[in-house]
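With one protein chain withheld, the remaining protein chains of the complex are depicted in position.
Chains here go by letter, A and B, matching the order in which they are written, and residues are numbered from 1 within each.
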Amino acid sequence: MRENDIYPTVAMLTDFGLQDIYVGVMKGVVLGIAPQARVVDVTHDVPAHDVRAAGFQLACAAPYFPVGTVHLVVVDPGVGSDRRVLAVQTGRALYVAPDNGVLTSALEEDPPEIIVSIENPEYQLPSASATFHGRDILAPAAAYLAGGLPIQRLGPEIDSFVTLSIPEARQFGHGAVDGKILHIDHFGNCITNIPGTMVEGQDSLFVAVGIHRVPGLYPSYASVPSGESVAVIGSSGYLEVAVSEGSAARVLGARIGQDVHVSGE
Amino acid sequence: MRENDIYPTVAMLTDFGLQDIYVGVMKGVVLGIAPQARVVDVTHDVPAHDVRAAGFQLACAAPYFPVGTVHLVVVDPGVGSDRRVLAVQTGRALYVAPDNGVLTSALEEDPPEIIVSIENPEYQLPSASATFHGRDILAPAAAYLAGGLPIQRLGPEIDSFVTLSIPEARQFGHGAVDGKILHIDHFGNCITNIPGTMVEGQDSLFVAVGIHRVPGLYPSYASVPSGESVAVIGSSGYLEVAVSEGSAARVLGARIGQDVHVSGE
Partner (left out) sequence: MRENDIYPTVAMLTDFGLQDIYVGVMKGVVLGIAPQARVVDVTHDVPAHDVRAAGFQLACAAPYFPVGTVHLVVVDPGVGSDRRVLAVQTGRALYVAPDNGVLTSALEEDPPEIIVSIENPEYQLPSASATFHGRDILAPAAAYLAGGLPIQRLGPEIDSFVTLSIPEARQFGHGAVDGKILHIDHFGNCITNIPGTMVEGQDSLFVAVGIHRVPGLYPSYASVPSGESVAVIGSSGYLEVAVSEGSAARVLGARIGQDVHVSGE
């Protein structure tokens, strides 16, 4: 889908952090090629080299961006190796990313229509480095796409790309579900890999997190008194364990990757 | 006041931090509705759930934004409870925020002309969640206002809103003032709740911070040698205790909420 042509949005998601110039330099490159683009930060604080975490964040964020957004995703432990760099056009967006599986979840929900391997040096910075493809190859590609370049100009069409196996929650009888904590946010809320659809409709359940039993489902964090734990379906549609006006990560001693178990009453 | 229509500014202030996708997703929502908006970060590092701190930061920042700016403020420990969500039009700006008192100081300096309770689902994301009104209700409202929607379309007009009592400095005779440290900034400068107007004109004073006596008023941090403490009227108009090229918080062992006492010589 190509829209958003007057005000194209380039949405950046990286593991670069903000203390260096890397993110700023990529924005400079984008604006040099597509001065009319709006560059938006999705986040740059994905754990370093964590392709799975980046893929989860991307899949949660992408549906909220305008149709035609170019998602510029750089979590790239293999930079300089022979891994490919992809540009993907879907029904509602464009993606530019290393071919390391980071697009797996996003493209499950928003299937690819055209995939190309970015190889055309005409749309790269001259003398591309081997250590910062984000600046030299991916940012220019995203900018040219934002400016309306047909995706096929970036390189040859290909028909497969690297996918990662995503750990899936398992559903048993009587409302029981096994899952994992995928992400702990700034507030200490623990987001699991259990889709809300697996648990919603249950009047009453418990989520076991280590030795703790967290009651749910409540509609919101504020449904329980301040300081108490609560299970909700979070804003990205996944089961989430929280503490009202507090940090579930701290109160429950939870960590990323930890197993959780849902049981009906 | 409605201006700023060609290049409307949406200024975001939240306690979301930048490590999650929450801020980025809100920007995606804003740009989907008002592609011509410029979204600016005031800060996202207000301490989690700290409505008072957010209100102070907002009141200090708002006067420096263009007339017609839409201030999108999301510090919202009561999300999902029955607290209202407000849109406010003043003589120089628009504000969208939960009705929890976060606007108290800003609206003292820039009084409201119209206040509405945001209730019209037509201007919200479909199927708004109960855990992320910032994305589903507040960001869309800010974007529609930035796009020129009359504020009354968002919901019914109301004539009161929640206010917080703000701890005020107390002035005694002979130049003496009692106050508190409200904020410690990135440099370790300690910003008090003592308005500069209470102390300016005094040739010489001391600010007691714990066991330390900090001399003032100096015009700037650089008025004293590197490493020495200094009291100035800071950039937001409040009395501030600093250390030249150093951290007053560290040198003086100061903390937020700590009492300070000003005495003339």
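We adopt the following convention: a contact is a pair of C-beta atoms (placed from the backbone, for glycine too) under 8 Å apart; a residue touches a chain by one contact, two chains touch by 3 or more.
As the structure is a prediction and not an experimental result, all values here were calculated from the model.
Residues of chain A in touch with the missing chain: 16-25, 27-29, 31-32, 35-36, 39, 48-49, 77-81, 129-132, 135-136. What chain B contributes to its contact with the hidden chain is residues 4, 6-7, 9, 11, 13, 18, 38, 40-45, 57, 60-61, 64-67, 69, 183, 185-187, 219-223, 226, 232-235, 240, 245, 247.
Keep in mind that, in the parts below, only the chains that are shown with their structure count from here on.
Distance between chain A and chain B, defined via averaged C-alpha coordinates, is recorded as 30 Å.
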